[in-house]
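With one protein chain withheld, the remaining protein chains of the complex are depicted in position.
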Amino acid sequence: MRRFWLVVLATTLLAPAAAALEEGKPAPLFSVPLLDGNGTLSLADYRGKVVYLDFWASWCAPCLVSLPLLEELRREFPGDRFQILAVNVDRDSEKARRFLGERPVGYPSGADPEGRVPERFEIETMPTSFLLDGRGVIRHVHRGFRRGDVPDLREQIRRLLAQDAR
Amino acid sequence: MRRSVLLLWLLAPALLGTGCAAVKPWEREILARDDMAWDPDVLEAQRQAHVYFSKEASLAGGGAGGGGCGCN
Partner (left out) sequence: MRGERQSQRTRRARLRRRVQSRRKRARRRRARKALQALTTSALALPGLAGGAAAQSREERFTSEYAYSFYSEDALPRSKVTAGGETDRYQIQTHQLRFAAPIADRLDLGLDVAYETMSGATPWYVVPDADGDALQVMTGASIEEARTDALLRGSYHFDSGQASLAGGASFENDYLAFNGLLEGERHFNEKNTTLSGGIGFSIDRLEPTDADLDPLRPTKQHRQNISAFVGISQVMGRGAAIQSSLTYQHARGFLSDPYKRVLVEGTPIADSRPDARNQLAWLTRYRQHVSPLAGTLHADYRFYVDDWQITSHTLELAWYQSLWWSLRLIPSVRYYSQSQAAFYGPWFDLPRADGLYSSDYRLSPYGALSWRLRAETAFSTWRIDWRASLSWERYLSSADLALGKVAIENPGLVSFNLFSIGLTARF
């Protein structure tokens, strides 16, 4: 009887538990082709910079609202210390390219139609973005996007840049 | 008896998993389409409900949400 319950316990505990990706954990490294097709987007290339990693899709209304606002935010900080990276999860990347064609942004967007990267980052809602410090550690997980989020994000980025400067 | 119960424990997660597999937040492209909404055109839905309610005996029903983009 005891052996029975031991097996029960074992199967329940050993069942794959979601390793929650939270602040303080290192961001998973990934590499995806760029949306415009000219090269790849590798997170490792941006070690040393504060990175704002944004997951977006052309079918996600708040994502589309966030794009021009993020572009404005990007321009407020020095490009050698702060970088915005985007990963687009459209199954048909052409839709994303068409959107960016009409409303271009100054930061690179990678294409992940298979959704492998958002899976590794355990995205819970669209859009979700991650603020990473210079060592690639997640310092803030931003779920959803609302216009009023910009001042808070600006403050977080500023603080991270100040910390990393030391 | 013990062996069959053990078998059930090992198979249960697999069996439950083959039910409605959760659609991930980044996989909701089709669900976000407006023709996948419960009422793609709000004015039309209101108009239809009003017409049928006035001419028939029944209560309209409806009102629940869910589905869609799941954004924010």
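Each chain gets a letter, A and B, in the order it is written, and its residues are counted from 1.
Quick note on the criterion: a residue touches a chain if its C-beta (ideal position, glycine included) is under 8 Å from a C-beta of that chain, and two chains touch if they have at least 3 such contacts.
From a predicted model like this one, the values you see are computed outputs, not experimental measurements.
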| item | value |
| --- | --- |
| Contacts of chain A with the absent chain, listed as residue ranges | 61-62, 64-65, 124-125, 143-144, 146-149 |
| Residues of chain B (touch criterion as defined above) contacting the omitted chain | 20-25, 27-31, 33, 35-72 |
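The working rule: only the chains that are shown with their structure count from here on.
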| item | value |
| --- | --- |
| Where chain A and chain B are represented by their mean Cα positions, the distance between them in whole Å | 28 |
| Residue numbers on chain B that touch chain A, as the complex places them | 2, 5-6, 9-10, 13, 24-29, 32-33, 69-72 |
| Complex interface listing, chain A residues touching chain B | 4, 7-8, 11, 15, 55, 57, 59-63, 89-91, 115, 118-119, 123-128, 144-146 |
